[in-house]
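Reviewing the structure listed below.
Missing here: one protein chain of the complex. Every other protein chain is in place.
All chains are identified by letter, namely A, B and C, in their written order; residue positions are counted from 1 within each chain.
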Amino acid sequence: MMRDDLIEIAYLVAAFCFILGLRWLSSPRTARKGNLVAAVGMLIAIVATLVDGRVVGYTWIAIAAFVGGSIGALVARRVQMTAMPQLVALLNGLGGGAAALIAVSEYHVAGAAGEERLGAVLAVSVMFSAIVGSISFAGSLVAFGKLQELLPGRPITWPAQKLLNGLGAVVVLGLAAYASFNINDPLLWLAAVLALLLGVSAVLPIGGADMPVVIAFLNACTGLAAAATGFALGNSLLIIAGVLVGASGTLLTQLMSKAMNRSVANVLFGAFGGGGGSSSGVSASGEALPVLEISASDLAAQLVYARRVMIVPGYGLAVAQAQHPVRELADLLIERGVSVAFAIHPVAGRMPGHMNVLLAEADVPYDQLLEMEEANPDFPQTDIVLVIGANDVVNPAARDDENSPLYGMPILEVDNAENVIVFKRSMASGFAGVENMLFHDPKTRMLFGDARKSLTQLVQDVQAV
Amino acid sequence: MMRDDLIEIAYLVAAFCFILGLRWLSSPRTARKGNLVAAVGMLIAIVATLVDGRVVGYTWIAIAAFVGGSIGALVARRVQMTAMPQLVALLNGLGGGAAALIAVSEYHVAGAAGEERLGAVLAVSVMFSAIVGSISFAGSLVAFGKLQELLPGRPITWPAQKLLNGLGAVVVLGLAAYASFNINDPLLWLAAVLALLLGVSAVLPIGGADMPVVIAFLNACTGLAAAATGFALGNSLLIIAGVLVGASGTLLTQLMSKAMNRSVANVLFGAFGGGGGSSSGVSASGEALPVLEISASDLAAQLVYARRVMIVPGYGLAVAQAQHPVRELADLLIERGVSVAFAIHPVAGRMPGHMNVLLAEADVPYDQLLEMEEANPDFPQTDIVLVIGANDVVNPAARDDENSPLYGMPILEVDNAENVIVFKRSMASGFAGVENMLFHDPKTRMLFGDARKSLTQLVQDVQAV
Amino acid sequence: MSLITELVILVLAAWVGIEVISKVPQMLHTPLMSGTNAIHGVVIVGAILVLGAAAGGTVETICGIVAVAFGAANVVGGFVVTDRMLQMFRRRPEPPKENQG
Partner (left out) sequence: MSLITELVILVLAAWVGIEVISKVPQMLHTPLMSGTNAIHGVVIVGAILVLGAAAGGTVETICGIVAVAFGAANVVGGFVVTDRMLQMFRRRPEPPKENQG
């Protein structure tokens, strides 16, 4: 009794730590402390659980936790910042898998205790966490595969896909309902396996560049599966933590869809777009529009005499891992008295806020980064904009062309600046597969080539000026 | 069982309505809807309670609710907007009284059931809500009396006041602790009566103009007493609602103290200031400083030729009930092409946000009202500032004079404007009892007289120009 | 409901309260005060339970009657006066005439 109370109090403290940790994420100054507080909360929760009277054997727990924890730590320390989306997908899948496994064994325990059917609360929560956890596990692994390029990034489709997925969902739900009233392990296993397949076949048709939305969505799913586990175990900490994650995943999913000017349903069921930035390239009109180029050395000369330069990094910069040379360029220019800032579009990079992490890694101080709303009024006073591996987020069609699929998406209005330089490898279109008239604007010059190589060259040329 | 579940669900819905209602108070567009949602939540909670199986007799409930509700409705419909602080004090006292009465009868029930001592949770919650509820009841009534001028507004002090209050608090706590272990009605009654006396003697020494802080503080107390009642009855709705009110009262108490540059403790125990704006008047220095006056007709001529006029309303405007003539003046000037705005200091008026209510009552649209942070950068571009019944909130000593008790309080920096006109009845000081050098500034002109009369005259004169 | 569950609810509600209330603009602080005032009138729920369950006991009956009356006045008065205040808050009727910029 006494011990159980202490455990409950420890769970309350842990929940408080989680909330406080998220609250402190609201400013980069306190964010790291916030993450630490959340981690301490987790430690408190785990220790409290270990002293729970129901826990009798520790050997397997120690082994499993050691193996899992070491792998987690190793991967987390090694991973490249550009591979963050994959890692988040992987970790998310693990959480979903754990939730599903707990549900499966809760079900087994109920059966072993001789029960024939589950109570209503237990039925709903166990089935929810088994199915949603499985979907989240399989879906996250597919997302991981696409992002890690183990699977093709383009949408993989097959005939009657939606119909088959719909049917699959109905079968899984039916099985789950039946299994609630007739406890029988293989039934639930079948349902879980079908849910895994469903997760795979739901994520395969989604394009690689939409994976961040999928991950945020599956993140919310894992959170809710954890909350359902909390209902099954009558554990308020799991409910609170799961719901916090559910809220976060939901908000991020909405935010990304909104920034891409698409509905969440369109992203998840639309089979939209290509492998992320490297597709199509065929001009919609077919006309030969003028394209003006510039060399790195000419650009270097222009840059050192500019008063104000704005850098717009995009997905291509992340792919090219060009964050270090871009930082070097910015420093060189600042040294020479040029005013330099970075303009960050909300969906630049591969996941929300990813561009900020990449630039932070390259030691760009975060107060040099402007959000879209801050940057847009600045472009008219800007001499040169460097658009590095960005495409859709600067496409004026989003503002001007009612027929464009991008129409209505908020963009960085770089065409208001004096000069625009675009760093990319070809005239290929970006993720949305839409032609970008900015490249044909008389004030635009193209600097073709891999962003990392171009920037390294440019840095040398600036040093030489 | 079934019915109890439904009641619990109704309580959950009610709690949700309360939170949503407060959330919608974040914008004047949704605020009224928010209040309505909260009221609907209350209705749901009351209906759910009425169908509770434990409720057997309805006659007395109906009579008491009808009488109480009618009086509440009547007073709320009749009250002048300037008397809002009194009304809030009164309503707050009623809530505190109700909480205390519930605690007293819970205690009685426990005794009647033959128990000899209260369990720990019940003891703490019953005693908390009996004592804090009683203090809140008595304290709020004293605050009401001061604001309604049934009691003198100045601090009423007597020898060894703090010592006596401290002793009283110790005795009350001791009694409560003893009564928890030895259930005996008269003991608790004695404790409650002493708590009432304590409430009276804690609020009497506080000056009339500090009453809003006292009310916000007692509001938080009543909220927490309600939450304690929730613990006693095992009712989560009371806990949630009580804590919401506790949070609100606490935040408002802090905010007001901060805007007055004093600590909460200083306000509650400081015996500070006078009856609110009508005290002292003796110049600190004794020197005869120059005071320049202006007549209403001269001012009228200046006003119609100004480009930009800012109006700073204060406590005196509320007392003089001059909100309607000031609105007329603003309309007249706007008609003539003068740009007019109102600058609202956070503690102008008699309670936080009170000035906004008064101006809203006089049909001033809320987008014409500037908060302090918005208004301050505008003064240098302002031709004429009309300071109407405000004093401390425009006192430059808060910015310039390190020895002033106001030093550090954020003010409206009207002395940055071209011309300052001050409407007041005399050279008396404001609430803080501090001389105001603004009145002797060469760019300041005084327009002596009751604000309502002066403004009515000014409106006539402007019409005549 | 165990004490600790009640504490969990308390902590969460306090957090929600602080987040939600810190979003209320200064302009609406008087209605905020009267509105929260009405909300603590929810003690009427407790008062009804006391009075409704009073098996004839004088103490409970008297305390209950007064508490219900107090609670009802608190609730009705608070919501009515808040509504009265809020209905007065209006935007400028016509499109802005540039009289303050």
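Going forward, a contact is a pair of C-beta atoms (placed from the backbone, for glycine too) under 8 Å apart; a residue touches a chain by one contact, two chains touch by 3 or more.
Note that this is a predicted model, so its numbers are computed, not measured.
Interface note for the absent chain: among A:Gly139, A:Gly249 or A:Pro405, the touching residue is A:Gly249.
From the set A:Pro28, A:Gly166, A:Pro377 or A:Gly408, the residue in touch with the chain omitted from the display is A:Pro28, counting the whole complex. On the side of chain C, touch with the chain left out of the figure occurs at residues 1-2, 5, 8-9, 12-13, 15-16, 19-20. Touching the omitted chain from chain A are residues 14-15, 18-19, 21-23, 25-29, 31-32, 34-36, 38-39, 42, 45-46, 49-50, 52, 54-58, 60-61, 63-73, 75-77, 79, 81, 84, 87-88, 90-92, 94-95, 97-99, 101-102, 104-106, 108-109, 112, 121, 185, 215-216, 219, 222-223, 225-227, 229-249, 251-252, 255, 334, 338-341, 344, 346, 351-354, 356-357, 360-361, 363, 365-371. Interface with the hidden chain, as seen from chain B, comprises residues 5, 8-9, 12, 15-16, 19, 236, 240.
Here is the rule we go by: only the chains that are shown with their structure count from here on.
Taken as a graph of touching chains, this assembly is arranged as a line, each chain contacting the next along an open chain of partners. Among the chains, the centre nearest to the mean of all shown protein C-alpha atoms is found for C.
Among the remaining chains, the Cα-based centre furthest from that of chain B is the centre of A. Centre-to-centre spacing of chain A and chain C amounts to 41 Å, using the average Cα coordinate of each chain. For the pair chain A and chain B, the distance between mean C-alpha positions equals 47 Å.
Across the assembly, chain A contributes no residue that touches 2 or more other chains.
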